[in-house]
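Our next item is chain A:
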Amino acid sequence: MEPDIDTRNTTAAFDSVESAVDDPSATVVELDGITREYGAETAVDDLSLSVNDGELLTLLGPSGCGKTTTLRMIAGLERPSGGSIQIEERAVADGSTFRKPEERNVGIVFQDYALFPHLNVAENIAFGLRDADSREADERVTELLELVDLTDHREKMPSKLSGGQQQRVALARSLAPEPDVLLLDEPFSNLDVRLRVEMREEVRKILKRAGVTAISVTHDQEEALSISDRVAIMNDGTIEQVGDPAEVFENPESRFVASFLGQASFLSARVAGDDIETGMGTFRTARLNGPVEAYNGATVDVLVRPDDLRAIPTAESTADGYVTQRQYNGPSFVYRVTLHSGDVVHCLHNHSESFEPGEPVEIDLTADHPLAWYPTE
Partner candidate 1 sequence: TDMLPGGSDGTSASELSLGDFRGSGPLVEQRSAPEGTSIDDLPDLSGELTMYLGGGESGLYLDLVDLLEQIYPDFSVSAQQESASNLANRIAEENRAGSTPADVFMAVDAGSLGSVAEDGAAVSMSAEVTDPVRDAFKDSEDRWVGFAGRARAIPYNTNELSASDVPSTVAAFPETSAFGDSFGWAPSYSAFQSFVTAMRVIEDDETTRQWLQSMQDLGVTTYDNEFAVSNRVADGEISAGFANHYYSLRVQSDRSSAPIDLAFTEGDAGALVNVSGAQILDGTENKALAENFLRHVLSAEAQEFFATRTYAYPMISGVEPVGDLPTIDELNPPDIDLGELSDLGGTVDMLREVGVL
Partner candidate 2 sequence: MATGDRDRIAEQTQGATTERSASRVLSGVAVAITLLVLSPLAWLVLRAGEMDAVRAIELLTSQTTIEVTANTIVLVGSVTLLSALVGVPLAILTVQTDLPFRRFWTVTSALPLVVPSYIGAFAFVSAFGPQGHLSDLLAPLGVDQIPAIYGLPGATLVLTLFTYPYIFLTTRAALLSFDGTIVEAARSLNHTRWEAFKRVTLPQILPGIAGGGLLVALYTLGDFGTPSIMKYDVFTRMIFNEFGARRIDYAAVLSWLLLAMAVVILAVESRIEAGRDGAYVSRGARRPGEIKLGVWKLPATLFCGAVATLGLALPIAILLQWLVRGGVGYSGAGRPFELGFAWNSLTVAAAAAAVSVVVALPLAYLAARGDSRISSLPDRLSYVGYAVPGVVLGLALVFLSLKYVPFVYNTVFLLVFAYVVRFMPQAVGTTKSSLLQVDPSYVEAARSLGYPPLTAFRKVVLPLVAPGIAAGGALVFLTTMKELPATLMLRPLGFETFVTYIWRVQESGYYGQAAVPALVLVVVSGLSMLVILGREQQNGT
C-alpha cells in the first residue's frame, strides 16, 4: 500500500511547496516603525515587521502588549500615530496617505467577534460576498458552515449562539471573501482543543490553498509553534524577536522571549573556565549555545525547560533539591524542584513516574541541544 500523504493538511516544513503563492519571498505586509499612542499611553511603539506572500505569521505576547492595536492598524481601523504601513507594496498609511479599510482587501476576525446582531448565521457569513444572494454565495456559505461545523445553526441569530459558535461564525465570515491578507485576533480562544486543532488545520489549509497572507494573534503557544511559518514575540508595544518557530523556541534572543515560550526556568551558573557550576552540578561550557569566555568568573543564567531536565529519586545526602509541586498535564507530570542553591526548576516526566512532595531528588540535564544563556541581570 502506498503512503497516502495528505500533503495539504500538513504543516510548515511540508507544504510551502504547493501553496498558491506567486513569489513567496515578496513582502505583502510591511510595517515600518509604526507607533500608536492613546493619550499618554503608547500601545504600539516603533514596531517594524514584514510578512511575506502566503505566509502565516503569528503574534505572541502578553495581554495588553499591543497585538490587537497592531492588527487594527493594518486593517485600517486605527491610524498609526507614526510610522508607515505598506500592503502589497502600496503605502496604505503614512504621514500623508491613509487608505480606507474597505480598500485594503484585508479581512479581520475580531477578538470579540463583532457579529452583525441583526443578521442570522448564514447572512453574517455571506455578508462579505459581493453578490450575497446568488446561488454561488449560498454554496460558499454552506461550505463554510460545514468547515466550522455549524450546519445545524444556519438560521440562528448570533445572540442565540454559544461563545465558541459565535467565534466560528466570525471566522467563517472573514474567510468567505478570500481576502489578500487575513488578520486573526485570537480566533480559536473559545474553542475546545479538539475543535481548535481541527479548525486551525483546516484554516491553515484554506489559507495556503488560496495563498492568503495571514497574521494571527494567539495566546496558545502550541498553536503558534505548530501552525505558523514564523512567530513574532511582542512585548510592551514592540517586537522582541521574529523567526522560524523552532529557532525562536530554541534560541530565544532575550530573557523575555525565553520566559514567554514554554515553561522556562533560569539556572544561575558561575563560569569557571570550561566549566559552569550550577545548583545541579557542573557542566562543560560547550553545552551552552555560544562562547561564554567573556563571563569567566561571573555568573550567567542558563535557560532550562522542563523537557531538558529529569528528576531522579535519591538519598537526602546526594540530592540537588526537593520536589515542591506536582502538576498533572495529562500525558505527563511537571515537577517543580527547589534546588538547595535556591533556584527553582521544572522537570517533565512521563505520567507513569511519580514523586511525592518533599521528596529529595537529583536533577539530570538531559537536553540534547545547546542551552541558551543570558548575562545575569
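Simple rule for what comes next: a contact is a pair of C-beta atoms (placed from the backbone, for glycine too) under 8 Å apart; a residue touches a chain by one contact, two chains touch by 3 or more; residues count from 1.
A quick word on the picks: all candidates are chains of the complex that A comes from, given by their letters.
Please read all numbers here as calculations on a predicted model, not as lab measurements.
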| item | value |
| --- | --- |
| Numbered candidate touching chain A, per complex, among 1 or 2 | 2 |
| Interface residues, chain A side, partner candidate 2 - complex | 75-77, 100-102, 105-108, 110, 112, 114-118, 127-128, 157-160, 173-174, 177, 179 |
